[in-house]
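One protein chain omitted, others in place.
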Amino acid sequence: MMSWTEKNHELVKEFVFDDFIQAWAFMSKVAIVAEKMNHHPNWTNVYHKVSIRLSTHDAGNTVTDLDRELAKKIDQLL
Amino acid sequence: MMSWTEKNHELVKEFVFDDFIQAWAFMSKVAIVAEKMNHHPNWTNVYHKVSIRLSTHDAGNTVTDLDRELAKKIDQLL
Amino acid sequence: MMSWTEKNHELVKEFVFDDFIQAWAFMSKVAIVAEKMNHHPNWTNVYHKVSIRLSTHDAGNTVTDLDRELAKKIDQLL
Partner (left out) sequence: MMSWTEKNHELVKEFVFDDFIQAWAFMSKVAIVAEKMNHHPNWTNVYHKVSIRLSTHDAGNTVTDLDRELAKKIDQLL
């Protein structure tokens, strides 16, 4: 599995699925995990692609352990 | 994969997942497919289980081709 | 707003919406709240109706404060 890259003080990863419905099912899992952690992604969806960018607002928009934990949990959802 | 069973004029199948989040992701896909077909399930969820019952209201609550088509599409989502 | 009723050791309430999409949006909120509490409903959806039954498995399937708390949070989602 491709790993996350750190770019402009964000953890970034793009996920590609077969179609919109599969992408949406993935997002439905991420939504629950993010809300449970009370740490939410900056994410963009176009059809079968989901781009996720993680950073911690309360730490001046830098990458923190909270972002690394969410990134790990998102990978485990696949 | 287990098949659907016809019982009391309904197509019935139970799906079991690892946890609630996985069950919910499955339901998120079924919801879209059902609304697209304008044919909706009678479904029950408890934690990691999803029980789906299909019948056609407009045909006197019997099993019709519409139910068989939705059942097939649901299986393809797995 | 109608209140929850206690029946057969469960808190029970039925919610009726305009259509399936509105019912589904409500369920999407309840799903997140339930997973956050790690307390999940026994719920059934048919088109625009959502029936929710709450009880606590670990307390011998009786109604506990956990169920009352989830019921209250569900009402606040409306």
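Chains here go by letter, A, B and C, matching the order in which they are written, and residues are numbered from 1 within each.
To be clear about the criterion, a contact is a pair of C-beta atoms (placed from the backbone, for glycine too) under 8 Å apart; a residue touches a chain by one contact, two chains touch by 3 or more.
Being a predicted model, the structure only gives us computed values, none of them experimental.
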List the displayed chains that the omitted chain touches in the full complex.
-> A, B, C
Residues of subunit B in contact with the chain that isn't shown?
-> 28, 31-32, 35-36
Absent chain, residues of subunit A that touch it = 20-21, 24, 28, 31, 34-35, 40-47
Touching residues (missing chain, whole complex) on subunit C = 21-22, 24-26, 28-29, 32-33, 77
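As a convention for this text, only the chains that are shown with their structure count from here on.
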Report, in whole Å, the distance between the mean C-alpha point of subunit A and the mean C-alpha point of subunit C.
-> 29
How many angstrom between the C-alpha centroids of subunit C and subunit B?
-> 20
So which stretches of subunit C touch two or more other chains?
-> 28, 31, 35
